[in-house]
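With one protein chain held back, the other chains of the complex are shown just where they sit.
Note that the chains are named A, B and C in the order they appear, and that numbering of residues resets to 1 at the start of each chain.
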Amino acid sequence: MTKRRDAAIQMFNVYKRYGAKGALVDISLAVYPNEFVFLTGPSGAGKTTLLKLLYLGEQASAGQILVDGMNLSRISRRRIPYFRRNLGIIFQDYKLIASRSVYYNIALVLEAAGETQRLIRKKVRYMLRSMDMEKKIDVLPPSLSGGEQQRIAVARAMIGRPKIILADEPTGSLDEASAGVIVGLLKDFHNRGGTVMVATHDSALIRSGSGRIFQLERGRLVSAA
Amino acid sequence: MTKRRDAAIQMFNVYKRYGAKGALVDISLAVYPNEFVFLTGPSGAGKTTLLKLLYLGEQASAGQILVDGMNLSRISRRRIPYFRRNLGIIFQDYKLIASRSVYYNIALVLEAAGETQRLIRKKVRYMLRSMDMEKKIDVLPPSLSGGEQQRIAVARAMIGRPKIILADEPTGSLDEASAGVIVGLLKDFHNRGGTVMVATHDSALIRSGSGRIFQLERGRLVSAA
Amino acid sequence: MALLMQRTFRDMRENRFLNLVTIATVALSILIVSAFSLFVVNANELLASWRRGVRMLVYLERGLSRNQELAVKRRLLKLPGVTGMQYVSREAALQQLKEEMPGQVALFTGLKENPLPDTFEIRLAPAATGSHAVLVALADRVAGIQGVDDVAYGQEWLGKFANVVNLLKLCGSAMGGLFMLAVVVIVANTVRLTLYARREEIEIMRLVGATDSFIHLPFYIQGMVQGALGGIAGVAILYLAYLYIVGGLGHGIPGTLFTPRFLSPVEYSGIIFGSVLVGWFGCYLSLKQLVRH
Partner (left out) sequence: MALLMQRTFRDMRENRFLNLVTIATVALSILIVSAFSLFVVNANELLASWRRGVRMLVYLERGLSRNQELAVKRRLLKLPGVTGMQYVSREAALQQLKEEMPGQVALFTGLKENPLPDTFEIRLAPAATGSHAVLVALADRVAGIQGVDDVAYGQEWLGKFANVVNLLKLCGSAMGGLFMLAVVVIVANTVRLTLYARREEIEIMRLVGATDSFIHLPFYIQGMVQGALGGIAGVAILYLAYLYIVGGLGHGIPGTLFTPRFLSPVEYSGIIFGSVLVGWFGCYLSLKQLVRH
């Protein structure tokens, strides 16, 4: 799992089709370890689809993808969970488990990775405190405000100390101050050596960073600055 | 239903508590017919909660609310559906029916109001075309991108020709161009005499309008410009 | 109305999985109840056919005059439980015996005198054959009539075990009731789970201004259609199983003239109708519960 090649994420002539329609067309790109890059483009351009391919939420229709040194078209079903533990994913629609407490939603990642209850409790507390969400620890997600849910989603993505964070619109429901906190956390992660890919159309967010920007338009990569 | 008083929306010393915690504290405000107002404030301030009280998604813990001339604490259960047909609501989490096509999700409003199939088909087509979403008419919402889902939510809110639109973060998942289309549609609605209340922390959106701004902070109204 | 049907079927198509699961559950539940009903119905018929065979033979004393015989007959007809009777003279009885045992004609021709008595064969009301005690009491009263020599009744065992048979019937009905109840709750539970899986959808419809009846009607119709389809499927499966078993039997159960019958149209229509009702009722309970929340 650690036979790292040059790039953290690499796509070679990747296509993704839904029925006849091409959601992604001939995408080739490389993101290097410890980069902080943005993926942008109008609504429906294919940002979420691209991220889905990276975490194997979907299979590419054609092309090769390498993530963290693994060739995703060759990975066995059994290895997928272990592969995903190297990723921290912030989903556009949060994907919180509605019937489970905030605590459980975050702890889940660590439980699945087999950590001890004691350690899990400590880490989850610490993470929630850093986001000013400690009071909500026992609440069910549907009772949270949109922004609060988004922060829980971010907390869950970061708690497992992944190598790569894939963030889909991580500040869409947040006011500037809360967004600032999230951006700060992502930058911390980046400073500690992590690789970050943020899909967003929030130009303020993009301006706040300094990384490369991949621009998608109707499924095609139109510029990679 | 048409014994309109002065205000389209009026709140008198309204409180909303969840358990011991006050999500809204002593809110009094008035929005007049054909106004376009913004409700803003940081994440968790109570914007969504305030809108919920207006469409009777929740009952206020104390205080009086008048919407479209109806006293919400006195309305009978049976009348609620008819009351809601005067409102167009854009939910922060879209609330689309995942197992039903885009067409049905929008048509639902008109079917519930008893319009004929012919008319419904025409109206839905027209609305989708105006949002550049006509190709997605038979798709299920989970196959839509975040921004596409949001546009369907907006379409559903507008299709019934309501008197008042309550929009919760209606452009959160949209790039500037698509957001512009939505803002344009809301302004059209306003120009045709409708009342609009938009909850958002998107400062660009607020700057694009010219209406009054209600600012919430931890459940309290801190400024009504 | 057309719109309502259209909405219902669109809905069923779009929630195919939930609908199929529900229909399968209803079908199996109905299969259980109707299989048991079929069993009980046939067991009852079999018993009834045996019971109809219970006749009481009243042997008369020798040398009664015509008048005396008439007196016996009158008194017999007055007894409770006696629905009819037939006079069999000793000559006729002997003749019948000869016909029944053609091999032994020699035996009878050697007889100096006809050894058989004149006989009344009485037919009994079902009530009189339902319990051993009743049958015995009746026989005693018959034996007490002047001019009656002896009393015999065929298939005495049936009378003797009438109590057991009655108990089994009681158990059968109790179990039938139990099964029915269980099946109602099972189907209601299934409907409830499918509505639970769709509670968000219901909430959304409410939020966009749909009235309760607009929301609920398609569910009710769906519940009833599921009940009907499940009921028909259940009865059809039972019918196939019935054909298979009866086909294996050939003509009737060996040793009897009895062929198990299938449920009559009234009976299976009743079951299917019950199934429709249960589908409706499951919906009713679940929607009521959802509304409360």
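Things to note:
By our rule, a residue touches a chain if its C-beta (ideal position, glycine included) is under 8 Å from a C-beta of that chain, and two chains touch if they have at least 3 such contacts.
Because the structure is a prediction, the values reported are computed rather than measured.
The chain not shown here is in contact, across the full complex, with A, C.
When the omitted chain is restored, the residue from C:Phe39, C:Tyr220 or C:Tyr239 that touches it is C:Phe39. When you scan C:Ala197, C:Leu217, C:Ala236 or C:Leu277 for touch with the missing chain, the hit is C:Ala197. Summary of contacts with the chain left out: across A:Ala30, A:Ala62, A:Ile75 or A:Leu108, the touching residue is A:Leu108. Contact with the chain not shown here comes from a single listed residue; of C:Val88, C:Leu168 or C:Ala228, that residue is C:Leu168.
Counting the whole complex, the residues of subunit A in touch with the unshown chain are 55, 57, 81-82, 84-85, 87, 89, 91, 95-101, 104, 108-109, 111-113, 117, 156, 160. Interface with the hidden chain, as seen from subunit C, comprises residues 17-18, 21, 24-25, 28-29, 31-32, 35-36, 39, 43, 46, 132, 155, 157-158, 160-164, 167-168, 171-172, 174-175, 178-179, 182-183, 185-186, 189-190, 192-194, 196-197, 241, 245, 249, 253-256, 258.
One rule holds for everything that comes next: only the chains that are shown with their structure count from here on.
Inter-chain contacts peak for the pair A-B.
The most centrally placed chain, judged by C-alpha centroids, is B.
One simple way to say how far apart two chains are is to compare their mean CA positions; for subunit A and subunit C this gives 67 Å.
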